[in-house]
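Written below as structure tokens is the structure these notes are about.
And then chain A:
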Amino acid sequence: GSGEQASKTNTQTASNTTEQKTEQKTEKQEEKLSGTIAIDGSSTVFPILEAVSEEYNLIQPNVKAPVGVSGTGGGFKRFVIGETDFSNASRPIKEEEAALAKENGVEYIELKLAFDGLSVVVSKDNDFVDYLTVEELNRMWVDGSDVVTWKDLRPEWPEIKIEFFSPGHDSGTYDYWNEVILKKTDIRKDAQLSEDDNVLVMGVSGGKGGIGYFGYAYYYENQDKLKVVPIDNGNGAITPTEETINNGTYAPLSRPMFMYVNKEALKRPEVLDYLTFLNEHVGELALEVGYINMPQLEYDNNAELIKKAK
Partner candidate 1 sequence: MTTVAVQTKVVHKTKDEAVSNTNKKKVYEVNQLNLWYGKDQALKSINLDFHEKDVTAIIGPSGCGKSTFIKTLNRMVEMVPSVKTSGSIIYQGRDIFDPKFHVEELRTKVGMVFQKPNPFPKTIYENIVYGPRIHGIRNKKVLDEVVEKSLRGAALWEEVKDRLHENAYGLSGGQQQRLCIARCLAVEPQVILMDEPTSALDPKSTLKVEELMEELKQQYSIIIVTHNMQQAARISDKTAFFLNGEVIEYDNTDLIFSNPRDKRTEDYITGRFG
Partner candidate 2 sequence: MELAKKQTQAIKNIPTRLIKNKFFSFVFLLATLTGLLVLSILLYRIFTQGIGYINWDFFTSFASRRPADAGIKAAIFGTIWMMGVTAPIAFILGVGTAIYLEEYAKKNMFTKFIQMNISNLAGVPSIVFGLLGLTLFVRGLGLDRSVLAGGLTMALLILPIIVVASQEAIRAVPKDLREASFGMGATKWQTIRRIVIPVALPGILTGNILALSRAIGETAPLIMIGALTYIAFVPENLMSQFTVMPIQIFNWTSRPQEEFQYVAAAGIIVLLGMLIIMNSIAVLIRNKFQRRY
């Protein structure tokens, strides 16, 4: 109890002093920092990092922080050989990827940035779907499923052909879905896969029978065209909202998003400065671009990790 308390206070003080130091440093170096930070990876996390870079450039216009979009897997591919400083990911790093990093002598830390609630959506014209259970989702999405029309799922629903829209295989979103809904089996073959989430939005909203899933932001921005489906995981149907995602009741489709940081890169002042800035502001910026911020505790943890790593 009290030990924990003490250590927490310690941490806080420590982080406070670091903050003060960094601030002083920043003030001193405000005009001076420059360089390029190599960021690549997930398309899901991209909007958050883009927002961070945009805000950061207002303070440090000479630091270049382009954000690439190669997908989580594509990002890791470059990260593990030391090509990039940060790698955005919508899933944790895989064992093979970690092994490769080790092989190449890349040491890293993992930061959690925000939550995303994978939203299952149907068309606005779909007036019969009230909620879906995880089992039902599994039944309709797996390869070899016998579900062709909505009626096949629940007899009281009309006999309208279902069209399936899913993010592509290389996205972390798909990986997550594959893990929690499909239980690592294949997705049905007639599902249309696209790396472009707007394509999915258009697809689902375009016909009465469509269903799809993607990040909360895409649902949030297209509420007028889409209807979100509450998900029942045995504890009653839960609709994804800021609150249910943040407090973890929207399960199992709520997931954290990560950023991996190459420790070596932290030796460069501009990288450290950027990262510090990021950790301070990522919560609010995530909210702004349609994701859900995490409890402050997580950000404090991040600060601790950064401090240790540098």
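Convention: contacts are C-beta pairs under 8 Å (C-beta built on N, C-alpha and C of every residue); 3 or more make two chains touch, one makes a residue touch a chain; residues count from 1.
Selection rule: all candidates are chains of the complex that A comes from, given by their letters.
Not measured: the values here are computed from a predicted model.
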item: Candidate number, among 1 or 2, whose chain touches chain A in this complex; value: 2
item: Complex contacts: residues of chain A adjacent to candidate 2; value: 46-47, 49-51, 53-54, 57, 64-70, 196-199, 201, 217-218, 220-222, 288-290
